[in-house]
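Omission of a single protein chain aside, the complex is shown with its protein chains in their original locations.
Showing chain A:
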Amino acid sequence: MSTRQFGARVQRNEDARLITGRGRFVDDLPLDGVLHGAFARSAVARGRITHLDTTAARALPGVHRVYTHADLGELDVTMPLLIPHPCIGHPRTQYPLAHEDVYHVGQAIAFVVADDRYIAEDAARLIEIDYDILPVEVDPAKAALDGAPLVHEDVPNNIAAHLVQVSGDPDAAFAAADHVTRIQVRVDRSTAAPMECLSTAARWDAVSGELTVWDGTQAPIGLRGALSSLFDLDEDKVRVVAPDVGGGFGPKIVFPYSNEILVPFAAKDLRRPVKWVEDRSENFVHMTHERTQIHDIELAATSDGVVLGLRDTFLHDTGSFIPYGIAVAQVASTQIAGPYRIPAIHVTFDCVYTPTVPVTPYRGCGRPQANFAIERAMDQLAAELGIDRFEIRRRNFIAPDEFPYTRPDLVFADGLPVTLDSGRYDDALAALEKALDLDAIRAEQEQARAEGRLLGLGLSFYVEGTGLGPYEGAKIRLHPITGKAYVNTGLTAQGQGHETAWAQIVADQIGVRPEDVIVVEGDTGVFDWGVATFASRAAVVSGNAVHVAAVSARARIAQAAANMLEADPDDIELENGRAFVRGTSSRGVTLAEVATMSNPLRYAFNKAAQTATQFAPTARSTGKPLPDGERPGIEVSEYYSPPHATWAYGVHAALVEVDPVTCDIDVKRYVCVHDCGNMINPMIVEGQVAGGVAQGMGGAFYEKLEYDENGVLRNASFMDFLVPYATEVPHIEMIHMETPSPLNPLGIKGVGEAGTIPVGQVIASAVEDALSPLGAPPVRQVPLSPSAIHDLLREARVSA
């Protein structure tokens, strides 16, 4: 093979359409005769509907139907609990449309279908809804107390789930400790805010009995399963297509949302295509949220800073329902010990219902909170023991020769005990110190402090279990006309560049250019074995499935070419779209010819096909044209199932200056060292990391969903909930380390969420360092708004 594509900065195949306005997002798809939907949503957090009248809405010209729960028939059931777990004592999931009770502002109550969206929204406003308003408590800490208002009246203390996990002997560890550090930290609620809101379109074909649903989802196969089941249709009669999807970041993994039921239902009912596109304000009160957790963490350590044991008890706000199970809390609980040896762990959590939008994974999925807890605690321990923050981490790292490192009985999201597979944590920290030029920074900080400026350095070391199973697959087919390779997987992409990354992997095996590998994903009509895109798993699980399939395709091509060239398959080389015998590259056959000849034909539908017809001299065959056990064409499907999660890691640092007057924070440098194993495409990896850091910056500084005491979301717009512009994200200095994962053939670890995880702690640590000369209290919460900084400064002045 000539130039290796794996590891190269290959430009993306998907860009051609996206930079010319030819993207294929759900709302871009032309659907003849399409009708438009709009929801009427609850205006109160917890209430009982006393009056619901759709008369005026139905009477509005241009309105086709208005649906309430009573119209849904067999679909009027609570939605599935997607990831059941025995610790969920009180699972509650939502109806597609609310019955008498509403549980959060924004819960769908009625669905209007009209000629256009303007009319549909007019009609939605004409629906009369009165409520008995019930008391609410939106703070999860208070909601879990005795006597708090209940979200679900039969769920005591609003506790949906409770889990205790013990690894090692924490009691002995705490008994043996010289020193115990205890802190409480909190991370607030945020939302993924993908640039494309949720969207669904559907068409019912009454002739074939087929339902086609185009949906901005991360999980088309899962949604297909749910719709087949709910609509009582064979899976073959339901096709779910996730075309271009404008960002996902987690919440689009959840299904089915109300729109994913109502839009196909209306299309089937009205025999017309129906489309619904969420608007931004609606997205804030409908699409799932994440992040609020309150951790009480304790570290038991020796006097020289070796951590012997960890106890963490935390509350996880799951919102009004728990459709995705305990995933967020479970991931947080299993990443709580970070990169540290810590041999004894006791971790307990409660998932608490609050009358708010349901909570499911958002980029990071509990890891940002766990990272914030353990790393804040490590900083505190370092301060209490008088040990440097870098040094205390170094003293606790799992060493390279200790891998695989298992935390017994701490069960990760793949159902297996946490087993960190590989890493060079010490090297990563050293690389960070070198990039920062730590001595120079400390001198600069001293100088700044002498001038009365507040300069601080913060750091955070994270680990991330990535590449969850159960499995993914890939189909590769060589096209007989063009010789191009077509690749399908069961995933879907929301910007991660699968069309390029998979093409690179295939190109290396079969000797074609990456642009000649056409990747089609996200369409259950094309390939419908697999799981979904989430948890930094695509490159690990699908990437390796594509690799295994490409190796298999290569073998089939070599065999077919060897037959054509009368050579040994082992002597066949593939390069530049051709197969030839090693050393004779001028002679050979094209991959198109190989694909043609490997499919015995009767009909010569074109000139090339003549060669494969039964009387052609080239297609001579003494036995069966297709020998027993053989299949026609060059087409393979293969699967990859990881033994367990593979653990990426990294360490970030920031140098910040706090303006004591405006409370503004200037991030002067941001340095990121990370290791996601072997990189398929460093350009794409850098984009993932940078985008992750940008979302982390949002979480560190700006993004906080503000529920008032009545459970009304007060900042449900981009004017009030601040997503970082280019001005709010620093330039990121990035250092790649590549420690191959021993778990998969390509040595890959996931990177999708990596950038986001440590940022809250990095900034908190840096701000705390900056304010330390003033005697400010420690930072225990993100986001760090200017008001939060102001509070820290005021407390410093009061205590001074």
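Note that in this section contacts are C-beta pairs under 8 Å (C-beta built on N, C-alpha and C of every residue); 3 or more make two chains touch, one makes a residue touch a chain; residues count from 1.
In this text, contacts and distances are computed from a predicted model.
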{"item": "Protein name, per the UniProt record, of whichever chain is missing from view (\"Nitrite reductase (NADH) large subunit\", \"XdhC family protein\", \"Response regulator\" or \"(2Fe-2S)-binding protein\")", "value": "\"(2Fe-2S)-binding protein\""}
{"item": "Option touching the unshown chain, where A:494, A:536, A:739 or A:765 are the choices", "value": "A:494"}
{"item": "Of A:526, A:551 or A:683, the one touching the omitted chain in the full complex", "value": "A:683"}
{"item": "Residue touching the undisplayed chain, where the options are A:71, A:196 or A:638", "value": "A:196"}
{"item": "Chain not shown, touching residues in chain A", "value": "11-12, 14-23, 25, 27-28, 30, 38-41, 106, 116-118, 121-122, 124-126, 192-197, 244-247, 249, 279-282, 285, 494-497, 683-684, 686-687, 689-695, 716-719, 723, 725-727, 729, 731-732, 755"}
